[in-house]
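Below is one structure, written out as structure tokens, with a few remarks after it.
One chain of protein is taken out of this complex; the other chains stay put.
Then we have subunit A:
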Amino acid sequence: MGKYLLRRVLQVIPVVLGTTLLVYALVFALPGDPVKAMFGDKPVNQAVAAQIRAEYHLDKPFIVQYFIFLKNALTLDFGQTFAGQPVIDEIARAFPVTIRLALMAFVFEAIFGVIFGVISGLKKGKWYDTVILLVSLLLISVPTFVTGFLCQYLFGIKWSILPVTAGSNPGFIDLLMPAMVLGSVSMAYIIRLTRAEISSNIAEDYVRTARAKGMSNGQVMLRHVLRNSLIPVVTYLGQDIAALMGGAMISETIFNIHGVGWLTYQSILKGEGNLVVSIVTLLMLIFVVCNLIVDLLYAALDPRIRYA
């Protein structure tokens, strides 16, 4: 177990190096000169421009820039944006918002996904099973921005129940609609996964054995059907946390939430290489950690799986 953990943690190192290099290269290859852009309409002062280039190491070859970034990153110095803000401050402002949004979406999709999935799986073929299936299919096939705009129109404008956009430093009510929109697709997947698991597990031989022991229906459902069905659902949910954080870009743009997705998009537009690479590295670390937790959780939930 300890050996397995160590191996998994060590695996993170080449992954971090590879992704940062790739992202750095991509940002470097973006067309346009960020320094020229900083002057806007004003004529470019070559001396000032050269000074800025030297300060941000933009005059050095790509690979050198990359190693300078790496060296600084090791001391938690992620550099500054072109506007002079420390990158770390920008990230510290954006991440809590996104974490709040992702957690809300997560809770929403987990609760409603499992509840509707269980109802659907237990009463296969009933009318509400059909309705639940159709709605989940709809949520999967319609793009998030369509669902987002539709919700904005219905809940925000037509009925005025919820705020249309969130703005900076949003609260619980502001994030309610974005979280639901963000979690809706995953919820639909969870409904379908839970439904399939429940309806296949309920026909298992060990469920019949449990009934033959004289256990009540509720106990059988809880201990033998639900317990076994939730194993793949929990693993899906674990991986989804990371996906929700990285995938919030569209929702954050639609609802004007100043989170990680919004920040990434802005910094790509401005060619802020340091910022983009820092955010992506952080997201990737979250992804790797979530994956590790899911794998460990899987072993804890299913005794047939053991890591060595």
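The rule is simple: a residue touches a chain if its C-beta (ideal position, glycine included) is under 8 Å from a C-beta of that chain, and two chains touch if they have at least 3 such contacts; residues count from 1.
Heads up, the rule we're going with is that contacts and distances are computed from a predicted model.
Asks: Have a look at "Acyl-CoA dehydrogenase family protein", "Diacetylchitobiose uptake system ATP-binding protein MsiK", "Diguanylate cyclase" or "SigE family RNA polymerase sigma factor" and point out the UniProt protein name belonging to the hidden chain.
Replies: Record says "Diguanylate cyclase".
Asks: In the whole complex, not just what's shown, which of A:Q80, A:T98, A:N228 or A:S278 touches the removed chain?
Replies: Touching the chain that is not displayed is residue A:N228.
Asks: Name, in rising order, the residues on subunit A that touch the hidden chain in the full complex.
Replies: Against the left-out chain, subunit A lists 203-206, 208-217, 219, 223-224, 227-228, 231, 301-304, 308.
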